[in-house]
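For this depiction, one protein chain was excluded, whereas all remaining protein chains were kept in their positions.
As written, the chain order gives the labels A, B and C, with residue 1 at the start of each chain.
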Amino acid sequence: MKASQVNTGVSLKMSQSSQKFSSTGTQATRVIGVLAIVVMAWVVISGLVFTPADVVQGESVRIMYVHVPSAWIAYLAFIVTAIASSFYIFAKRHSLGFDRVAGASAEVGVMFMAITLITGSLWGRLTWGEFWQWDPRLTTTAFLFVTYIGYLAVRRLDGSIEQRARRSGVIALLAVLEIPLVHFSVVFWRSLHQRATILDPNGDVKMDGLMLFTLFSGVVAFTLVFAWLVLHRQRTMLLSDLSNERGLDNAILARQSENASN
Amino acid sequence: MPSEKVVDFKDVVIVYDNFPAVAGATFSVDKGEIVLLQGPNGAGKTTLLRACAGLLPIARGTANVLGCDLSTNRVAVRSRVGLLGHANGLFQDLTVLENMLFWSRLVGATRQDVDQAMIAMGISGRLGETQVAKLSAGQRRRCALASLIVRRAQLWLLDEPHAGLDTQGRDELDRTLRAARDSGATVIFASHEIERARSLATRSLMVTTGMVKPA
Amino acid sequence: MDLTPRPETISPKRRRWMPIIVLSLVGIGGVIVVTQFLSSAIDYYCNVDEVGVRSGCDTANRLRVQGTVEQGSLAKSDNTTEFKLVFNGKSLDVVYSGDPGGVFQECISVVAHGRLVNGVLESNRIEVKHSNEYEAKNKDRLENSGSAACSQVQG
Partner (left out) sequence: MNQTPRSRVVSAVLTKDLRIEARSRVVTNQVLPFAGLIMIMFAFALDNDDVLQRVAGGLIWLATIFSLFVIVQRSFAIDTSDSALDSLRVAGIDLSAVFLGKAIALTLQLIALDVVLIAAAFLLYQVQVSAAGLVLLVTCVICATTGLGFVGTLYGGLTAGTTGRETLLPLLLLPVVAPVLIAATRATEAAFGSGGAATSEGWAWVGLLTIFAAVFGIGGSLAFGPLIDE
């Protein structure tokens, strides 16, 4: 193991300090990665070839297989961020591992939210005739997106790692309150955007069988991609924290030997 | 009383701006001491004082101040210490008296405490009605010291308290610190006025490159 | 001058759950205000039967009217498209300058933007409001009788 020299004889406050890294991959992430590729391949083929065109929308309905899962996974990512942040804030021992998960999840969530907005505006152009309309669903989604860009900016503020965790944790707990507002905006108000088909409160899903199955496959594929990305990102964050810690060890030794030479 | 140790540091590392400003400091201070921290610029004196006040996180080692573990309960320390840093912590647009009354209200001091402290530091009378922005550096320092006096802390932490003061002001300050010690407080201060500081201190510590040794 | 250290200040124990309970009550209040009292103001469109009836759907203002394009009412000329919007038993004539294009067709829900002039909505923008139903475009259904297809699409 090349990486075995990491953290020799240094007590680290990191949660996974005993783990040795040669890459950020493990058996589990490899399995997730392979599964993600397989399911994604099925979604692409089924979405583009097997599924029929919609009776009204025609071919543009295929955008749905990307748009809907990415929106859901963005919500999921932000909820994961909030849960991890609350674990960091409310637990007695403020474990930085939760903060890294929160940060990693928010980064991936912002990416999925961007995909949602881009695919959504393409679909809107084809169906409504407009890229963007200031209707309740679209407006609240835009606010959610900007809020989490702000969250990521707060993580980049100067200060210690603990400060970063605390500041971003507070924002994550406030920002997650927007998600129900975004999701139910189509129920609360009349919106140009259609209501949820699959999460219909009455439970009657009005969708063609193969379309529905492809959509679910899309959700599974995107969830796997999300998990894969978060696990890796969270570990690169840990590595960067560890390397800072190692840099600190060297700096301490340098500072102490500077003392001896005087 | 389990221990008379007011400050107890063991192998403490304090990181400031990704730099180990304190790199393994071990020392302790007993109740009733007046301890001088001396050493060259950039040795870590200011960082040590701020850490004792509970303002900086401890990266490594164990640090205990007034019975509070700094790595777990940094905030609890703050209600028991008084800190005079490089900056004075004054509001430029307020008068000396308004500044004093603001800080005294926060810490629960009476008007009488304020008047006495202002007389002790020689900023009472007409000077009290002057805006801080119009004062000289030495007068501001006196004002900051007066607001530290009304704090009546258990542990006094002073960073270069003599800097900028005239001889008379320095004498007043030394007298006040000795009186505080006699009333049961403990004092740690950093200074470059070695002659004067040594005569005031009961013990000196040498701080060099983030380490602490007896001087 | 008294310099004796002040006795230790101990912050009183705060009940940690109270603020959270209050916060959630306030949140519930927020949801009620937003959903019960503010819906008419944030709604994107008015339905055909509400024009001139509901607050926020005044005939003097520029309107966004939602309804279904009535079957057989669509008439296209060189520069205009005329059709009837129906919803909940009421209908409204719409004159649109131009060709809506896209998936616009009879029997689907649309939102038409425009002003009412003599009881006719003069529209210059039409958005297709897609329903939350997705069904396969297959031959059988296209060959169905028109009225059956129309009732299928209406949301």
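In this text, contacts are C-beta pairs under 8 Å (C-beta built on N, C-alpha and C of every residue); 3 or more make two chains touch, one makes a residue touch a chain.
Remember, it's a predicted structure, so these values are computed and weren't measured experimentally.
Visitor: One chain isn't displayed here. Which of the visible ones does it touch?
Guide: By the stated touch criterion, the chain not on view contacts A, B, C.
Visitor: Pick out which of B:42, B:108 or B:138 touches the chain that's been left out of the picture.
Guide: B:108
Visitor: Out of A:171, A:186 or A:207, point to the residue that touches the absent chain in the complete complex.
Guide: Considering the complete complex, A:171 is the one touching the chain left out.
Visitor: Of C:19, C:52, C:72 or C:119, which residue touches the hidden chain?
Guide: Considering the complete complex, C:19 is the one touching the chain left out.
Visitor: Mind pulling the chain C residues that touch the left-out chain?
Guide: 6-7, 9-12, 19, 22-23, 26-27, 29-30, 33-34, 37-38, 41, 55, 58, 60-61
Visitor: Need a quick check: the contact residues on chain B for the chain that isn't drawn.
Guide: Against the left-out chain, chain B lists 53-55, 57, 74-75, 78-83, 85-94, 98, 102-103, 105-108, 131, 147, 151.
Visitor: Determine and list the chain A residues touching the chain excluded from the picture.
Guide: 89, 143-144, 146-147, 149-150, 153-154, 157-160, 162-163, 166-167, 170-171, 174
Everything below uses one rule, namely that only the chains that are shown with their structure count from here on.
Visitor: How far is the middle of chain B from the middle of chain C, if each middle is the mean of its Cα atoms, in Å?
Guide: So the centre of chain B lies 64 Å away from the centre of chain C.
Visitor: Could you tell me the distance, in whole angstrom, between the mean C-alpha positions of chain A and chain C?
Guide: From the centre of chain A to the centre of chain C is 30 Å.
Visitor: With chain centres taken as the means of their Cα atoms, state the distance from chain A to chain B in Å.
Guide: A distance of 47 Å separates the two centres.
Visitor: Of all residues in chain A, which are in touch with two or more distinct other chains?
Guide: There are none in chain A.
Visitor: For a test of understanding, state which residues of chain A touch chain B in their complex under the given definition.
Guide: 11, 160, 162, 244, 247-248, 251-252, 255-256, 258-259, 262
Visitor: For the complex, which residues does chain B have touching chain C?
Guide: Contact set of chain B toward chain C: 79-80, 107-108, 113, 116-117, 120, 149, 152-154, 176, 179-180, 183-185.
Visitor: So in the complex, the part of chain B that touches chain A is made up of which residues?
Guide: Against chain A, chain B makes touches at 13, 15, 18-20, 23-24, 57, 59-60, 208-211.
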